[in-house]
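Heads up, one of the protein chains got dropped from this complex, but the rest are sitting where they should.
To keep things simple, chains are lettered A, B and C as they appear, and every chain counts its residues starting from 1.
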Amino acid sequence: MSTNPKVVLAYSGGLDTSVILKWLQDNYQAEVITFTADIGQGEELEPARQKAIQLGIKPENIFIDDLREEFVRDFVFPMFRCNTLYEGEYLLGTSIARPLIAKRQIEIARQTAAQSVAHGATGKGNDQVRFELGYYALEPNIKVIAPWREWDLLSREKLLAYAEQAGIPIEMKHKQGGAPYSMDANLLHISYEGRHLEDPKAQAEAEMWRWTVAPEQAPEQPCYLELEYEQGDPIALNGQRLTPAQMLAALNQIGGEHGVGRLDLVENRYVGMKSRGCYETPGGTILLKGHRGIESITLDREVAHLKDDLMARYATLIYNGYWWSPERRALQVLIDHTQQNVNGWVRLKLYKGNVTVVARDSKNSLFDQTIATFDDDGGAYNQADAGGFIKLNALRMRIAENTRRRRAS
Amino acid sequence: MSTNPKVVLAYSGGLDTSVILKWLQDNYQAEVITFTADIGQGEELEPARQKAIQLGIKPENIFIDDLREEFVRDFVFPMFRCNTLYEGEYLLGTSIARPLIAKRQIEIARQTAAQSVAHGATGKGNDQVRFELGYYALEPNIKVIAPWREWDLLSREKLLAYAEQAGIPIEMKHKQGGAPYSMDANLLHISYEGRHLEDPKAQAEAEMWRWTVAPEQAPEQPCYLELEYEQGDPIALNGQRLTPAQMLAALNQIGGEHGVGRLDLVENRYVGMKSRGCYETPGGTILLKGHRGIESITLDREVAHLKDDLMARYATLIYNGYWWSPERRALQVLIDHTQQNVNGWVRLKLYKGNVTVVARDSKNSLFDQTIATFDDDGGAYNQADAGGFIKLNALRMRIAENTRRRRAS
Amino acid sequence: MSTNPKVVLAYSGGLDTSVILKWLQDNYQAEVITFTADIGQGEELEPARQKAIQLGIKPENIFIDDLREEFVRDFVFPMFRCNTLYEGEYLLGTSIARPLIAKRQIEIARQTAAQSVAHGATGKGNDQVRFELGYYALEPNIKVIAPWREWDLLSREKLLAYAEQAGIPIEMKHKQGGAPYSMDANLLHISYEGRHLEDPKAQAEAEMWRWTVAPEQAPEQPCYLELEYEQGDPIALNGQRLTPAQMLAALNQIGGEHGVGRLDLVENRYVGMKSRGCYETPGGTILLKGHRGIESITLDREVAHLKDDLMARYATLIYNGYWWSPERRALQVLIDHTQQNVNGWVRLKLYKGNVTVVARDSKNSLFDQTIATFDDDGGAYNQADAGGFIKLNALRMRIAENTRRRRAS
Partner (left out) sequence: MSTNPKVVLAYSGGLDTSVILKWLQDNYQAEVITFTADIGQGEELEPARQKAIQLGIKPENIFIDDLREEFVRDFVFPMFRCNTLYEGEYLLGTSIARPLIAKRQIEIARQTAAQSVAHGATGKGNDQVRFELGYYALEPNIKVIAPWREWDLLSREKLLAYAEQAGIPIEMKHKQGGAPYSMDANLLHISYEGRHLEDPKAQAEAEMWRWTVAPEQAPEQPCYLELEYEQGDPIALNGQRLTPAQMLAALNQIGGEHGVGRLDLVENRYVGMKSRGCYETPGGTILLKGHRGIESITLDREVAHLKDDLMARYATLIYNGYWWSPERRALQVLIDHTQQNVNGWVRLKLYKGNVTVVARDSKNSLFDQTIATFDDDGGAYNQADAGGFIKLNALRMRIAENTRRRRAS
């Protein structure tokens, strides 16, 4: 019977997490349990299994899950119900995937009676925070191992040397010098950091982008989509009912073809520094526009404004890793409650990077043509009411100015 | 000596305000003083003078002002310092012009000893509120005449009949049936409402748009711009220093050529109904992106988030007509204070409707490459600090979960 | 068969609403349906029935309801879950009763097929708004009659003359000149406005107060209470389970004896003016302290802060009459969600006007003595973590200052 500590590692099968795997075995004499998830990053998972076996992981300690539907249904869609943007622009593609991975890792730790979990995020980024806040919230006494904060393999060279020594297969690209972009992908987006992006005044390389064509290369013909919404979530595309993951995949496909969803940004990390990132979020960019469009006719004004007032706060919670916090949950309850009547369809036009809403309708529409019309409305709205409305809204300002004058005179 | 009441009318020279002019003379025996402003709507003002004279206005009662610089410098730019968007999308092109017109009208009323002011906004819209809140805030005891809320000329036919009878020249377009779009233009935007836009599921007509080419018709070559900012305001374009109005005009020109700034929206009016509007805001769309870009490297994270948390509220104040209110002024003081270090340049790419930031730099940049780098930072940042940071941020959630478990057991 | 319009009148049985009753009969030839509710104002309801009969109301048109339990359970307690204070001080005693009356009036209108409702609130106050926003939200096409905004009985003398002529019995107090305080009472509070309170620099008369003794007259011995809470609501007092209305009545009784809950205030009305009011809210003052006390040990920090950040907005919604609005409901969903673990007891001391929490405990307590202690905690908390926590929280400010210096040098 082994008394070695068990560690559940979030394992991608790539170079970095393979080095971590080995390092956990070497440094902690750990029995490593690997967890590899398909959240739509677009890579085969079987190679990860093979590599794990090759690195000595017992078959029963290899967990490979397809979490795509859960990811979109329980994380991406709830977030989009709030029209969520971090710092006015970022669709939170990386942030929203971490809580799911943390949750599943903890579940596996319970199942395998592991005392520890480990991840491959660095000590400078947001992801370590997102993973670990999730771990601690769900399993408060878990031991967290964050190799990047512990080891001394901080340069690319040392890492490669360790890998070589440990017999970890190294792909050609890693050997051919030059730090790669730090990339992260899932069904919602792919991100790029590092390398010459570290200079905010340097333009991103054209070859960097992977999911979308450049607007210049997109088709000359616009594409029109119809999205149907039910309680704030998209359920059908051009009349065809799709599961959440199918929906996002389909929109990524179409959006990518039309050059939709590129973003080049300097953002503020939770750990206190600014960082430059480039993102491709084709489906998400369409979903944000679509959701604003369907809400525009189905949501009460003050409810919409309440949501807008809370949006940045909600976005920051997700960005900072507080998905599993009680305050995020409380906000979610409010947000979800507001979506009851957010039903209907939105017609969107995609063209060379642009996404625009061109039409929308709903059986729950609050748009009242009789009242909105510039033509005679047959008395539906009494224009004289506006006089009193303005008078009372102006009253406090009139009193203030009259008071000021009385005093001055 | 005349005892007729004096009324300062916001006069465009168009059909509607000409009918109002006549109606004020007829119904109030008013001595009408016309006020026509150039705020960049792109129309000659001299015809308005001629028409006023033709309608019997004394030359000394005709006021024509070029307010373009004041408009952009004191209204548009301050608003853009907050990255202001109403309901997530609308750049407030109409809203921001009304306070200036109201202010100037009151100044003229004082100068001419007029007791009243009048405007041509209907009783269903936001503009009546914006005008009148401005009037009352600045001159609390002014008498406001809002003909559209008083008269019975509520249909197009009645209006034309009145005009004809009054000898007001009617342009051909008005006679040829079909209600025109309700349009409003100034240096920031042109807007369209009414007609078949009143059906939110009907797509806007291609011929409606006036300021921008369709993205499909825009040049095949992207255009790169460099905007220089000083304390949050753009001061130079591609190295050439421009006045505020010149800047906005130049950006409108370039943006329009590249199909930038179209928006089709259902929005919530302050008077309680939803309404559909289409907008072209080429320069403003560029400015929003540019300002976010320069702030991204020069603004402290928490200051940026504070601004984001207040933005929707600030936008709603402007949309609803509270520019001259003490609460808008208080928010402005905060916003302006945050812009001290918002200096530097942003490089933008325009291409067939898209505006994207591709580079940015500033002598006040808070981006610290040494710390942000994925490479070895030579100790500038101690990764171990992150462990404590996460631990303490997680503590309340860990205690909560442990408490729950203790109770459950 | 009568074709006279039916009007449901909120009828107190007092002079003012009796005049309104008559005036509705005279001016609208209305078939008046009276609705009199016991919401704890402390007056017999049977005299109202007698008076209504005397004024010609058919017995089947007289509705008298005891709404005390509903009032406290569905309106007062939900509001207290948010520690609600308007403008930092006012416990919203009047505001919270109006939505219930509006709702019941609409129910009776439906039951009796009445097309109209009427109330006795003046055109200057908040209550008209609260009543009518309720009516319209629940029954959008109801006809509202607000006699004080329509008639010319605006002086006390005219009102009395009308009453006399109409054969309405007038109590001695009304005849003996001197405008009475405008008062409003229900289980939550009694309020006073008008008369010499209209001068904010005049002190309130000692004889004005009705529900509480002056602190000077309160017992020399303090009184200790124990309140038990379940999901944010008080359910037992000193170990005795009480219904909501019993609870509030009991706390009013004890609080009143100990001089608790007087308030003298200038507040901002929704209709645009400032007004001076005096309030006695003995039970409510205890409940606010008690609720803060039980939340202090059971609520997560960030949830508590989220509630605090939203509280003033929620209070303003209730003050302004938006109880039945979708935005108040959305906020309520969030607030109620946070109260799941707000269970336990609070010990309070009442003494001559003071209410103080002296002890509190809960099975859901998040207070962790092991961690909070100043003594050795046996490793429950690692003090070294604080160093990293502070370092990362300071990072952005350090970078900013270093940047500033580099630039300056």
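Keep in mind that, in the parts below, contacts are C-beta pairs under 8 Å (C-beta built on N, C-alpha and C of every residue); 3 or more make two chains touch, one makes a residue touch a chain.
Model, not experiment: these values are computed from the prediction.
Check C:Ser95, C:Gln128 or C:Asn364 against the missing chain and you find that the one touching it is C:Gln128.
Of the candidate positions C:Met208, C:Ala312 or C:Val333, contact with the hidden chain is made by C:Ala312. Panel shows chain C; residues 83, 87-89, 122-124, 128-129, 132-133, 136-141, 146, 148-149, 154-156, 179, 182, 193-194, 198-204, 215-216, 220, 222, 262-268, 271-276, 292-293, 296-297, 301, 304-305, 308-309, 311-313, 316, 324-326, 347, 351-354, 356-361, 365-369, 371-376, 381, 383-387, 389-391, 393-394, 397-402 of it touch the chain omitted from the view. Think of the hidden chain as still there; on chain B it touches residues 268, 271-273, 300, 302-303, 305-306, 322, 325-327, 329-331, 333-334, 337-338, 392-396, 399.
Mapped onto chain A, the footprint of the missing chain covers residues 300-302, 363-366, 368, 371, 381-382, 384-389, 391-393, 395-397, 399-400, 402-403, 407.
The criterion applied here is as follows: only the chains that are shown with their structure count from here on.
Inter-chain spacing, taken between the CA centroids of chain A and chain C, is 42 Å. Chain A and chain B have CA centres that are 31 Å apart.
Centroid to centroid, with C-alpha atoms defining each point, chain B and chain C lie 40 Å apart. Multi-chain contact residues of chain A (touching two or more other chains) are listed as 268, 271-273, 305, 325-326, 393-394, 399.
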